[in-house]
Every structure is written in C-alpha cells, then in structure tokens.
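Removed: one protein chain of the complex. Kept in place: all other protein chains.
Per-chain residue numbering starts at 1, and chain names A and B are given in the order in which the chains are listed.
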C-alpha cells in the first residue's frame, strides 16, 4: 500500500523538508539501495556516507542531518522510530487466519476461540484456553491448562508446557520452549535427585520471544516476564527469573535461576547473569559480559573482552596469568625506591 | 496429597523440633510466601533474612540454623535434599498415559510396548523400539533403529535421530535433538568435504537433558553420557564427547568434539570446553570459563570475567592490551633500581 509523502510525514509526526507532499511512497529501502518511490532513513552514523548518493525519494533523518540531505526529508528526533513506523505502514498486511486445521489435535476439554487459528500438526491439551485472534503456526503444542492470550502469535514448532500463562499480543518465534522444568538438583549420597518444578511461567502482554529461546518454569513460584519485554533468539531463562517491563535482551544470553532483572534494561548478546542476584532498572550490560553481583546503580556494565591479534593476545594473557606477581613486584619497587630516597635524602 | 509433620520428618530422615507431629502439611513454599500448612526450607544463606518472619508451619533447615527458627523445624544436614524430597512427596502425582495417539505415525517395523505412550504428531521409524512406560509427548520423532528405554520421557518436539540408544528413566525436555551429525569437516582444495558421522549416541540411565540442548552423534565411535548425568537447556555436546556419571552441566555450555569429562563434575553456565582434552573426576568449572587444556587435578577452575562499570572496564582493558609492555617496563625498572643500588652501595 502506497501513501503520499505528506501523509507519511503527518503519520510519523515529522517535518517534511524540500519535498513534494504529493510524491507517492511505496516502500522502505536502505540508503544504498533505495530508488524512486522508496523512503529511506539515516539512524546510524556509520551509514551517513551513503546519504549523499542516495536515490531515495525521501529520507527520514534527525534535524542535524537535514542540511546534508540531497533529496526530500522527513525530519524527526528519532528517525529510527520513524523508519519503524513507516515500514509498518507500508508493509503488506498479513492475512489473519481463523479456525482449526483438520490435522490439529484439539482435546475436547480445551477451549479454542472461534476467532483463533490452530495450524496443522498442532496439539492443544485438556484445560488449555486459546483466546480470540491467537494464531498457532504448524507444529505448536500447548500443554494442559495453559492459556494463550488474545492476538498472540506462535511461530511453527513452539512448545508451551502445562499450566503456563501467555498474555495478549505476545509473539513467540519458532522453536521456542516455554515452561520446561527448571534445573533444580540436589546431591544426595553421590546421586542427583530432582527438585520438582511446581511453579509456572507468566508472560505479560506485548512480549516478544525469539526463536529457539527457552524459559523454564519456576520451582515453587513463577518465572515472570513483565509486559513489553523483548527476548532475542537462543536465550536461556532459568527458573524463577524475573524480567521487568520493557527490558530487551539480545541473543545467546543465559540468565541463571532466581535472577531479578529490572525494567528498561538492555542486556547485550552472549551475556551471562548469575543466579540469585538483582539488577536495578535502566541498567545496560554490554555483550559477553558476566554479571556476578547485584547491580544497584543504573549505568553501563562490562566484562566482554575485545579481540586482539593472536600474538598480542597470547603475550598479554601470559602476563595476566602472573598479574598478581607483577603487582607485588611493583609494590616492592615502590618500597625500594622510597627506601633509596630515604637513604639519599636522610643520608 | 497431605502428610503429617511427623510422617514427613520420618520420610526425610530429619529430626522434628518444636513441632506437633500431627500438624498437616499440604505443600512446599518459599520462606517469604509460605503460610499455614506449608513447609518451607532454608538452604541458601541469602534467604536467612526471611526465616524470622516466615509463616510456614515448619521449616527444613540445617542444625546450625535451628535455634533461629521461629516455628517448627525439620533439622537435617542437607536441607536442600530435604526440600527436594518433600516437594516430590507433596506434588500431585502425574497421571501416566499409555497407547498410541491416532495422529501418530508408527512404522510397522518398529516396536512400541503397549505400556508406552506415543503422543499426537509423533513419528517412530522402522526398527525403533519404545519400551514400557516410555512417554513421547506431542511432535517427537524417533529415527530408524533407535531405542527409548523403559520409563523414559520425551517432552514435546524432541528429535532422536537414527540408531540412538536412550537408557531407562531418562527425561529429555522439549526441543532437544539427540544424534544429529557431528561437525566433521575436511578442507580439500578450497572446499569443505563432510566426514561421514558413523557413530551413535548412548545415553545412560537416569540422565536428564534440557530444552533445546543438542547432542551430536560420533564420527566413528559414540558420543556417551553415563548414568545420572544432568544437562540443562541450550547445551551443545559435540561428536565423540564423553560425560562421566553424575556430572551436571548448566545452561548454554558448549563442549567441543572428543572432549572427555569425568564423573561428578560441575560445569557452570556458558562455559566452553575445547575438544580433544580430558577433565578428571570432581572438577568444578565456574560460569563462562573456557577450558583449553586437560585438567588432571580435582578442584575449581575459572576464567569467567566479572562485570565492572564500563568506565573502569575500558580503562583496565586498555591497559591489558599493553600488559606485556607494562611487564617489560617493570623488569627494566627492577634492573635499573638494582643497578642504582649497586652504584650507590658499590660507589
């Protein structure tokens, strides 16, 4: 669906500059590849080099970049939000499906709203409730007593175990598993015995969960994701974790049991959060960082180690292995030097 | 199902203190949230602060904590084991299922015990054997010639490839893949050729495998997990790995090909084990550690880097990049100072 540039500027709440409001915009494209009828955007300085030569009909950008724009511009403070909204407006609308595929298995004691869609090879167990507008792609399994909220969408092969609550407008990407047993073990005379995992998982409204991500059920109480949380792919959320509203977590992060993460946090890819600690609101954890203690102050925290060429790395790491000795050596030197100076000045 | 406090103490092998043996216990709860009829436990010092105000009918705890307990107590050396056993006793028993769902695909040349359960949308290929008491939740696929031992339970969407052996009382959480081809490659004139993966996977009795965990089949010989091993979610076990009995491995660990891990080891979350090395029994590897050489002595090993505030981290890491130079500088200072002192004392 196309819109005019004027309409688009209005819908985005941006200011149109140097452009014909009647110009038709059909789609969104990158600065490098946009052509006539495309709108592009500049939200990352690294791509500024492509602005001058863009053939986009218009570009969404920040006020500071407007003068450099060779074509029409929609100027707004957050051009990335503008891009997101423009792309949503221009994207072909997804057809909604309703009904139950004949190759789905629906337990007679479940309740599937007539305005929900259950794809082929899905199963819905006894006591489960699928609300209106929810869509289960092929191969999804919803366990006994679980609830899928209105307008939530499960990608193919998603597993929702028993007695789990999924809010409204939640999207869960293919292969994700919600509500598997937490990793609760007790060592008893040389053998592990399992701690029964009796809690559940509660996923708030407007949460997104990535492909092949796993979220374990709580041991006694529940694992909780508040509204608006964003989880990328391949994330592991252990039992009894709490993730506050609007926190976004990048791929491959592991969060250990009973960790409590605040609201509006950003956790970088590959980070690890140790269990039984608390991270306050508005904390940024950069990629591949390991959080081992509670974080009580908002701010940015890091321990991800950037690559060096292998020779330098090996040389430096060999010294790290002796860093305590090196520090003691420096202390000795300090004492010696102080003694020398004492001798000199006193002598 | 409820028990009396006296019965419970007896079954746990603990000593009842300050309690009415006839008091009825219905369920297990945390110190903070327990109420009348609940039993709670104290197994982690971090939660001691909740003991004084607990409203649990009784608390399972260690002898050293007993005096501080404001309510009835079951005193035992390992209260976490007590909690695990109490929770198992009080948990509602899971109904067992038997038979074959009409929407399962069972090859006529497979053998499914009448006392096994095959859920909807499962497939069991030719030559596969499913023993009595085994349960396959929806969407599981068991490849040709594979064996699922008695009383083993597969969560939804588990994939067991061909010719794999799963022991008895094994649990495999949803989305796990056992027996995919190992990552065996040979570079031949600029192109990769694949090394056929002709081995299998053998999973011992009483093993637990987490959600979306992957275990590759061996190249020539087998990938082996001995009895009682515990694997958490999102773990990658490469071809020809051996994991000794009763070793527990936390989430997101990656184990490279032909690594051999001993018995009763604990591997922390996000750790990485390099291939073709050996870790002896009773080794603890802490979270996000990388094991690059064989470990021949029991003990605790680490290289996971704890987070700092980003400014400190950047300052320190900038120095790390020059650590070899710094160490040389210190050596030079030592020599200079020694020479100075020589001059002084000799001069």
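To be clear about the criterion, contacts are C-beta pairs under 8 Å (C-beta built on N, C-alpha and C of every residue); 3 or more make two chains touch, one makes a residue touch a chain.
Quick caveat, the model's predicted, so the values are computed rather than measured.
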Where the complex has a chain not shown, which of A:15, A:30 or A:294 is the residue touching it? A:30
Chain B residues that touch the omitted chain in the full complex: 103, 105, 121, 123, 139, 141, 143, 157, 159, 161, 175, 177, 180-181, 183-188, 190-196, 198, 212, 214, 216, 219-221, 234, 236, 238, 252, 254, 256, 272, 274, 276, 284-286, 289-293, 295, 299-303, 305-306, 308, 312, 315-316, 318-320, 322-323, 326, 329-330, 333, 336-337, 340, 343
Chain A positions in touch with the non-displayed chain are 28-30, 33, 44, 46, 78, 80-81, 83-85, 87-88, 91, 101, 103, 119-121, 137-139, 155-157, 171, 173-175, 206, 208, 210-212, 228, 230, 232-234, 246, 248, 250-252, 264, 269-270, 287-288, 304-310, 313-314, 317, 320-324, 326-327, 330, 333-334, 337, 340-341, 344
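Note that in this section only the chains that are shown with their structure count from here on.
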Centroid from C-alpha atoms only, then distance chain A to chain B, rounded to Å. What do you get? 25
